[in-house]
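The complex appears here minus one protein chain, its other protein chains still in place.
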Amino acid sequence: MSRIGRAFSNAKAERRTALVCYLMAGVPSMPRSMEMVMACVRGGADVMEIGVPFSDPVADGPVIQEASVKALENGVTPRMVLDLVRELRSRTDVPIVLMGYYNPIFRFGEERYVKECISTGVDGLIVPDLPLHESGSLMKLCRESGLDLVQLSTPLTPDQRAAELANATSGFLYLVTRPGITGGDTGTTPDMERQVRRAHEANNGMPVAAGFGISTPEKVRALRGMGADGVIVGSALVALTLDGSSSADLEKTVATLAEACKGRTGEG
Amino acid sequence: MSRIGRAFSNAKAERRTALVCYLMAGVPSMPRSMEMVMACVRGGADVMEIGVPFSDPVADGPVIQEASVKALENGVTPRMVLDLVRELRSRTDVPIVLMGYYNPIFRFGEERYVKECISTGVDGLIVPDLPLHESGSLMKLCRESGLDLVQLSTPLTPDQRAAELANATSGFLYLVTRPGITGGDTGTTPDMERQVRRAHEANNGMPVAAGFGISTPEKVRALRGMGADGVIVGSALVALTLDGSSSADLEKTVATLAEACKGRTGEG
Amino acid sequence: MNTRFGEYGGQYVPEVLVPALMELESEYQRAKKDPAFLKELDGYNVNYGGRETPLYFARRLTERCGGAKIYLKREDLCHGGAHKFNNVMGQALLAKRMGKERLIAETGAGQHGTATAMAAAVLGMKAEIYMGEKDVARQRMNVFRMKLMGAKVHEVRSGSKLLKDAINEAFRDWAASVENTYYLLGTAAGPHPYPTMVRDFQSIIGREIRQQLIVAEGRTPDLLVACVGGGSNAIGTFHPFLDDRNVRMLGAEAAGEGLDTEHHSATLTVGEVGVLQGCKSYLLQDENGMIKEAHSVAPGLDYPGVGPEHSFLKDIKRAEYVGVTDKEALGSFVLLSQVEGIIPALESAHAVHAGMREAAKMSKDQIVVITISGRGDKDLETVFDMGVVQ
Partner (left out) sequence: MNTRFGEYGGQYVPEVLVPALMELESEYQRAKKDPAFLKELDGYNVNYGGRETPLYFARRLTERCGGAKIYLKREDLCHGGAHKFNNVMGQALLAKRMGKERLIAETGAGQHGTATAMAAAVLGMKAEIYMGEKDVARQRMNVFRMKLMGAKVHEVRSGSKLLKDAINEAFRDWAASVENTYYLLGTAAGPHPYPTMVRDFQSIIGREIRQQLIVAEGRTPDLLVACVGGGSNAIGTFHPFLDDRNVRMLGAEAAGEGLDTEHHSATLTVGEVGVLQGCKSYLLQDENGMIKEAHSVAPGLDYPGVGPEHSFLKDIKRAEYVGVTDKEALGSFVLLSQVEGIIPALESAHAVHAGMREAAKMSKDQIVVITISGRGDKDLETVFDMGVVQ
């Protein structure tokens, strides 16, 4: 089982919903990235998702777009993100997933990218513009080297394809809470429960983590109540790295969310 | 013989070229019009041509256009021009030709217009946008009441039509020195001689007066040399009524031109 | 050739132009019977001008009016963006045939000037365009189009500094240059033979309507509607149907700020007979026969005269003419844009308004054809500045 898989099963064993925290590498600055990631870890993140900035983040809402721009202005490259992971590895064992668009990977070279991921200590990849049917070669490389390639499933995904995605993903299945892009406010769809169920039915061993627009403990609890094995919090945390908040503020926010991951379910 | 005819034959008897002077009625102002006309008469004009202003003087160059605008701004109407003639008649016997476009005549009513012309003492009409083949009804009315309707002939007029014009005109034939509009500087065409000749050949009794762009004694002498029975000076005189010159200045200019009408021919 | 339509028309021009008009008349008479000329013109119409233009059934506009079926004759799709093309191409080829190397033309909105510049360019001739100073200022882009195509633009500062004065200036130029110059008049007015010749060249509009409607509906229309500035697109639309007594005809004039104001161009509706720029026709004039300034939000309708054949058709009641105000025209400008995705020229918007008003009163099995004389791109700035949208 991969480090990611273990993080989910540990959480489950502790009757917690796993907390996946997203930050953009190099925001507010490359030196402070490390501090921000560590704040999340101290706050209780089970998995860290680290964004690799791209010029055209088509699946992202305003907050993560702004973070991308900031990161690129700070000169962040895929290479530098890998170096950041290498450094993190000297401080934490938390599973690390790189979230980044396909072109920089393609440009880096899929094979070289996967190799570097492994060697720096990356555990998994999320490539938001690489749907299952386009991910053949990258998936093969990931499988061969033990890197998790996380697939996304959405409320619009037909049942059969949802099952395929649940089976094809590794690490966990990323359940998108609603049609749209990252960030913003989601009234979590009641349909979510059905989505979690169909994913579990298709691949019972695979953890299911819900993301997009999850910003408050209430929403975390709601998703917990719907049976999600994990929740992914992105824009809400990235916003703190953009608005001048300290790493202590970030840690506190993460801690509150982490608390919600253990609490009674069904509220909010 | 009409008053106009007599003016030409008197001049001929005196071995002079008849001098036809054009002024725009109501320029520089209605009251001063009289004074300006009388200056021309004193300077030696054999025939006075008085312009009736029109909003769209399509056959006229910049100077007469400006004079039209000025006259209209001064509120001059065809009625007022007729009244001016009536007043003039108490002071001079000089033949008076009204030069004006067709629409105001049409609007006034051809019949009424001709009647008023006769009763106020007008001797002839020039209607620059009423060519022979459109002047049927007006010509009939003029003939019936003894008003001269002057036709124009140009260097582009074919021989046959030139002959028709020479025969159809009354008072005199207006020979246009060159294709174009009034005013400006004309190098008098050598062709002028031929034009005068063909007019005389067609209608030997009819005086031929040349006009358009005649502004200097030299040009007058040149035309005299080509056999013209009269010369028509327009823009050069109108310009003086626009530029603030006094009636004395105008009289002096006319006198110089009148002098040229008697001089030796062939110069300039 | 008959120089008049009833009492209207004629050749009220300075003598110096008479020989040129006679030459033009006889050359035109020959050309219009010369298969080579007609074939060449047809070639340019089809391959260069984009004819035939569609006769488009405006389904949504029809539903909106709830009466007769409305078809739109799409002269807006002609090369250059207006029906002006039809006339210009015909006359320019005639000029070429006559051996003239220089074209002069007047323009108000700049549409006819642009079309003339275009024809001069494609035939390798020189073009000089007269345009009132006020029009130059408000039609900056059309001035640039003309210059871009190599034409020279003369700003006319005389008179009201508008279309009428540009025509005067063009006549003055022509009087001096008539031996090597062709005056390419832009509408079915002016001295004979222009009204007849321009009407003939524009009659391709009505001839196409007839054929296209036969194909689409198997019959002739019940009503033809077109806007009337000088009257060329309207007469081109109407003329081929004059003998069809069951086809009604409606010309839409610019009522500007209202027929009861001094600001309109409704020559036929409220003008009086007179003589201007070569022909006898209805005119806007004062009691002394001085020509009045015309007004319309549509620069192409901004003319105090009208083609003589319309005066005749009005008198014999073969066609009707109505005024459409600036405001009504602006309303149909926006409406046609939103309902059919066709932005009409402001001129054509007058016809749209009049046509819709009639269609609404007619039954569903009747057919109205409205000629869209040009596209509205040239008017966007005007309409934009008026704050009509947003």
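Odds and ends about this structure:
Per-chain residue numbering starts at 1, and chain names A, B and C are given in the order in which the chains are listed.
The rule is short, and it goes like this: a contact is a pair of C-beta atoms (placed from the backbone, for glycine too) under 8 Å apart; a residue touches a chain by one contact, two chains touch by 3 or more.
Note that the structure is predicted; figures quoted are calculated from it, not measured.
Shown chains touched by the hidden one, complex as a whole: A, C.
Only one of A:35, A:56, A:201 or A:243 touches the chain withheld from this view, namely A:56.
Among A:153, A:195 or A:215, only A:153 touches the chain left out of the display. The chain omitted from view is touched by exactly one of A:50, A:130 or A:228, namely A:130.
The set of chain C residues touching the chain not shown comprises 46-50, 53-57, 60, 74, 77, 79, 81, 117-122, 124, 140-141, 144-145, 147-150, 334, 337-343, 377, 380-381, 383-384, 389-390. The set of chain A residues touching the chain not shown comprises 54-62, 65, 69, 72, 77-79, 102-108, 128-134, 151-154, 156-158, 161, 165, 176, 178-181.
The rule we apply is simple: only the chains that are shown with their structure count from here on.
Among the chain pairings, B-C comes first (most C-beta pairs in contact).
When chain centres are defined as mean Cα coordinates, B lies farthest from chain A.
In whole angstrom, the spacing between the mean C-alpha positions of chain A and chain C is 67.
Distance between chain B and chain C, defined via averaged C-alpha coordinates, is recorded as 38 Å.
If you average the CA atoms of chain A and of chain B, the two centres end up 98 Å from each other.
Residue positions of chain B with contacts to 2 or more other chains are absent. Looking at chain C, one finds that none of its residues touch two or more other chains.
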